[in-house]
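With one protein chain withheld, the remaining protein chains of the complex are depicted in position.
Let's turn to chain A:
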């Protein structure tokens, strides 16, 4: 199981280590740092490395490497999932997961790590449970604690730890009882030069914010559950009822949580909300090129497309660009060679266009690669797959909660080839 954890900044500085079994010298990280050096870009460091005596499994989150060391055969996914959970917890506790914040809160970090893993076995990883044992630092609480002599650490056994609903603590009380659900869909797509869809799929999640008193038992049903053939549920969802009735039946955790994620595969037709007319060309002789991009609405189901952005990583030999945008603003980053065009809202009457010339370092040959165009967008009040929640019922408690569902569609990895 997990033996040790090292936190390493993206520049390669090891700034925190924690051992759950015997201590492993930090020199083991040299193997990792070597691989990191080789990979160049920190995102390209392979997540599983083998050294003569240890296995190194790492993730890269928020410009930090979380590197765990194990000595025995262990499921790497288990370790990677756990590391992400650690990063999530830091994010949850400190509002950020960065070197500065972690260094500021080392004692809490140690308390958390000690509580999350015992002898390399996960102990308490649910945010609800952890917060019962170690309270997150807030300015208000530290003031209150000093005045009353109160403690950061819960004195009682976390109720969730052993019950059949480990994700929920007992005795929750609210004056305003409310349950909100956000259906968020991201379109991952690759379009080819001519605009034909090479590949498209939808990654959807149902995020919930449930603040209900007592032990409510909820049932969420959909208008068209047949759409969902590939789903992953929060442990609270009763799988049997989904299998038989296609409804989500669950006792919710308290607060924010991800109820379900789903995947509408490329087998079904995925609506593509915008089209991109583009032409990026470089002259054979080198030294300059042309760029011309127009974006228009395609299948938007009558909704408006907002927060439209276009990102184009240019070849390294590009020196500068001289473009004109009919709408929004564009920037060109000289070091990363990325053109970023912030379009804003898509106006179907007057299509946004970006055009102009590209200049290339003199003497360098015509770029070999074709830059790809990455689109960002948002459509409010629409789940592009067509998924709709029909109703939410509550059992087990008497009061009437406020209910609400919001839909939003975003571009995920939405890429147009040139």
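Some points to look at:
The definition used in the following text is that a contact is a pair of C-beta atoms (placed from the backbone, for glycine too) under 8 Å apart; a residue touches a chain by one contact, two chains touch by 3 or more; residues count from 1.
One rule holds in what follows: contacts and distances are computed from a predicted model.
Its record in UniProt calls the unshown chain "AP complex subunit beta", which is the match among "Exosome complex component RRP45", "WD40-repeat-containing domain protein", "AP complex subunit beta" or "Cell cycle control protein".
Even with one chain removed from view, chain A keeps its contact list with that chain: residues 1, 16-23, 39, 41, 43-44, 46-48, 50, 53, 55, 58-60, 71-78, 80-82, 84, 106-107, 110-111, 114, 118-119, 121-122, 125-126, 146, 149, 151-157, 161-162, 164, 166, 188, 190, 192, 198-199, 201, 203, 229-235, 239-240, 242-243, 258, 261, 263, 265-267, 315, 368-370, 372, 374, 413, 415, 417.
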